[in-house]
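My questions all concern the structure below.
Right after this comes subunit A.
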Amino acid sequence: MTEVPRLVARDRPELILGDHGLCPGCGEPVALRILLEVLEELDIVRRSIGVVGHGCYGSFVQIMDVEVLQCLHGRAPSCATGIKRVRPDTVVFTMQGDGDMVNEGLQEVLHTAARGENVTCILLNNGVFGDTGGHQTATTVVGQRTKTSLDGRNPETHGYPIPVADLVASLAGVSYVARGAVSTAGGVARTKRMLQTAFEHQLAGDGFGLVEILTMCPTGWFVPAGSGPDYLTGSLEAAYPLGELSLRERA
Partner candidate 1 sequence: MRDEVIITGIGGQGIQLMAKTLALAATRAGLQAMLASDFGGEMRGGPSQASVVVDDQRLRSLPILPAASSVVLMHHKHSEFALSRLVPGGLALVNSSVADPAAIRDADVVAVPALDIARAADAPNAAGFVMLGAYMTLRRLVGVTALGDAMRELVPPYRAQHVAANLRALEAGAGAVFAA
Partner candidate 2 sequence: MSRGTVSIDVERCKGCDLCVQACPPKVLEMSVAVNEMGYRYPILHDGCTGCTACQLVCPDFVFKVFRFDSR
């Protein structure tokens, strides 16, 4: 009996053109990989346009072999709206961090959702400005230490975090909202299925979709790279439960 090795998982899709420079243990490259795998598997690479905001993930525009518009901080949903309206046959997605979508661009994503624009927004949420070195964002959870909340986010002085996916899910015009995490193998697989479902809704013309992906930022959390997943489970995931969110009935 001879044994023949059969490839069951590639290291990365061909749509990733080279190495990224993000930190050890970062969750964002995992999110990029499953996003591009979904575009490949749905056979929509040759009609996809990504609208990318500003954060560490912004450097992905150099290694992702998909058409991209790098836009102003927070404005990706509006840019995506313009693209999709004039090119309805394309598949349009945004890639934004929590600082981009929830701090700088909260109204953009809410209005785009309420308008029911047939685009897919992807939020990479690590609860911190990783790119600037670990500062508080609108999704930093209560108690989380950042460089601008050194003793942990205290609601009395820093206010409360915003669960943007829940806000979006409360709006009519939305076809799909889900929250996944890339902190475990199972979580990565489930998040990939969420992305696939979101794009299937866009392809069916159902209206706005949002997939929030909780990602590790051990550098910005000031924990060792290997502790990222556990920290995520105890902080972000406790505040932002995973799964598909139930939607408001459309009028």
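Please note the rule applied: a contact is a pair of C-beta atoms (placed from the backbone, for glycine too) under 8 Å apart; a residue touches a chain by one contact, two chains touch by 3 or more; residues count from 1.
Keep in mind how these were chosen: all candidates are chains of the complex that A comes from, given by their letters.
Not measured: the values here are computed from a predicted model.
Of the numbered options 1 or 2, all belong to the same complex as subunit A, but only candidate 2 touches it. Only residues 1-12, 16, 19-20, 22-30, 33, 182-185, 188-189, 218, 224-226, 228-229 of subunit A touch candidate 2 when the two sit together in their complex.
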